[in-house]
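This is the structure I want to talk about, given as structure tokens.
With one protein chain removed, the remaining protein chains of the complex are shown where they sit.
Order of writing sets the labels: A, B and C. Residues in every chain begin at 1.
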């Protein structure tokens, strides 16, 4: 099932960096969700490189909805979106033919597929494939909105510069977080504290100058999710989300709520204590557990962080091996690379998480839960 | 599929903390693996509480292999192991009937199951269920050994005390790591640097004295795994392992290799550069990627860390709600609780990871890969 | 996933014919369903051999509910039921050690598991394992009843003697069928037309006298299922049911509605034409499609037939091979065998189909659909 994920809502990806088209199929979404080209285009634009801090390969992302939408609404049939590749320049890659780029999948692909892999620009391992996630993710985000659920991702840290956190103080409540989410979703450079944006950009450009790249981390919040989503053990919210998140190239760590911060806490600090609000609804006074107890949503916002490794494509000289000759060699990458993918990854994380949430809501509410509302 | 995981090798869990028996079914293991009661008992003993730093509920873990083993070897049929509960003391829990313990699943279980859940000792959410993972995990560990693959987990940090890391310097190679793994697997308190053991134990006892608990993190290494295990995108090694790991109660973060440390690195530091060794085999000079590129094992040791939150059961007074009356209340837990589960969780992480690896090897090599060796 | 089936409701089987215990795990059932030992015992009794037409191995089927039931109701956690084997007599099998019984799985098991299989009485391939299906199936049948859905199976043909069909004339409506189902579920020998029972029994005994066995077919109806269950293409009602049904040893054919009878029909006869009843509800005037169009239930009764091959264990001399020596040999089976399993298979088909329906209803209505009713 390597290129499909989900049980109620199933996402399938296909395509390669230098093929003519890539695409995604989203199956199992309820019928009746309004879909427009504009809403998909708007999401894809967030993923598109915007300035010198990102790659010079700017794809126009021409797409078409091949199936599953009729008269402007989902039909219940699988939704396929195809996106054209138009800016592929394989020549950049042919120069280094057979040389395993450090930090990339070239070596493992060569071993796994016996040399038959499409090596151009990382082939099917390329981040380009995430455009399909973003395209169909737009529909998942819309479906969540119809249930009052909001989701957003901001850059938590990049190049040593930190943004504020969703978990601190007054920000923690669903109400406050919903505003934050709306705010970051409207920003081209999604940070909570705008004063850090320029510092982050500077750190990226500085790395770029020296032929290098930077890593970072992103933070996501989901507000409005009812208590009871997720299952004990293997379909815990953490399990299902992390399986999806770790599929995104470059993500090497996932933590929920206080995450690795728990390691140095005591139980008396870590436990989120319960209270009843004026409306008789239970809430916790802190949200260290990121809205999840025993693998199941507890009604508080779901909050998680992803660690993003520095883009492996750098122009500095690196040691490597030639897969065709089996000999040591050196490599200096030229071409159009991102000195940081941290901004672009935000919408990918949001989109994929939204798809996962629709999958889990489908399990809880049934396969046509939106229709059930009417 | 909440209580089953895997495709080629499928683990299914059942049971409750205060039922008479719990168990696990492991399906899809190759035929012909030698299995003895002793090897299962030895693993269960590692999970059993050992001294004042852990719970006073010490289960003898009487077990029996119900199916799937014949004449001392696996048959290819599903292996069911049943373990008796004998030390359950529901009285401790009846005192707090209906009060949602902070940090536990009581609240979400009540919402999700409409009050029909078995609330005694956390019911099916209890850590007690992990005994089943350890019992059948012994067979998975054995299967990996037959393929030259070793796996072990040590306490990386606990109560503010840190152990050495698998990732530093000379430790990093498969050969060195294999020795480390053998060493920690033979220790009752698995740390690399024995001098930190007493400090960790002291930190735990100190927390216990003040009616509190401590968190920590554990680190796992898998040596001898061939390159090519895992799939691009949704069945990446990280995806499949993290889905399993996050199902373990108390684990709130998972990171591979440098993990969240990547956030402050540059590409030139982060990239693991390739070399060819004297035998013509490729290796990387660092292992920041934890043995995984593009979701696929690259032949280096797989290394990952799990964040473990402090045990939520503490005797300090906490705020909570009464699920039956819907009112605010307070709670002071008495009973037999672990001030830290960090040591006991090591063998659970090892066992579950071994099962996941067998699942992935089955995919790569085919369903009866051990027989194929002969 | 060979021993697990389902996505929302997952059934897992384990055990061998001559092990000490067998069992089943049913995961994903809604919380709150009343469960008693009596209701499980009643179903198991229908599967138990009753007279000279069936095997002399009569297991008392002592069972216990290991998990998932608390205070007499399902909890939402996986339900494990363990059943004891007490009448195994391996001696009967040791006589023919290594000889592949024609029509049985001995040969394929030997090839597949390299000689490590538990060969006693067919091991994990034994029909004995279906006792687990019947035990947990009792809970699925109960859950369906709570939604107004009834299910039953009768012997359609056996030893050349035919029963009436669910599909003929006045029997076809949901109302009439519900009565038929209640009637056959109360009979020890489930036929619609009682006059054929003795003829069938005579045919079985006659075959038994000559050291032979007989085949047959069974017919199942499900009434009260709403329209809209099932999915287009690969999760069609036919697909999901047939996958389950063909797992039952001895079932070699499955047909829905007119089934193979369609081959000689014309469209004008085959099409079920639509009408609106007085209450404004749509129905079809015939039910050739067995209640399913395009893979999805249409509100009419689901009707399907299963072909059951003659029990392969016969005492007549047969040609075979010795798996240990690789030589031709002959075989005359002694021991306790069923000259027909056609009666006993009815409750197995009903139970497994009920589990499948709960799986599909969970998909349509959501995971806790019974609670949602309140």
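Assume a residue touches a chain if its C-beta (ideal position, glycine included) is under 8 Å from a C-beta of that chain, and two chains touch if they have at least 3 such contacts.
Please read all numbers here as calculations on a predicted model, not as lab measurements.
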*Could you tell me which of C:22, C:40, C:79 or C:100 touches the chain that is not displayed?*
C:100
*Residue among C:91, C:170 or C:280 that touches the chain left out of view*: C:280
*Contact partner of the left-out chain, one of C:69, C:240 or C:370*: C:240
*Contacts of subunit C with the missing chain: which residues?*
1-5, 7, 13, 100, 102-105, 107-109, 111-112, 122, 124-125, 129, 157-158, 160, 207, 211-217, 227-228, 231-236, 238-240, 242-244, 246-247, 249, 251-276, 280, 282, 284-285, 288-290, 293-299, 305, 307-314, 316, 318-321, 326-328
*In terms of residues, what is the contact footprint of the unshown chain on subunit A?*
1-4, 7, 10, 12-16, 19-23, 25, 27-28, 31-32, 66-68, 70-71, 73-80, 82, 109, 112-114, 116-118, 123-124, 368, 371, 374
*Considering the whole complex rather than only what is displayed, give the residues of subunit B touching the chain that is not shown.*
7-8, 77, 231-232, 363-369
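Here is the rule we use: only the chains that are shown with their structure count from here on.
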*List the centre-to-centre spacing of subunit A and subunit B in whole Å, with centres computed as mean CA coordinates.*
26
*Residues of subunit A engaged with two or more neighbouring chains*: 7, 231-232
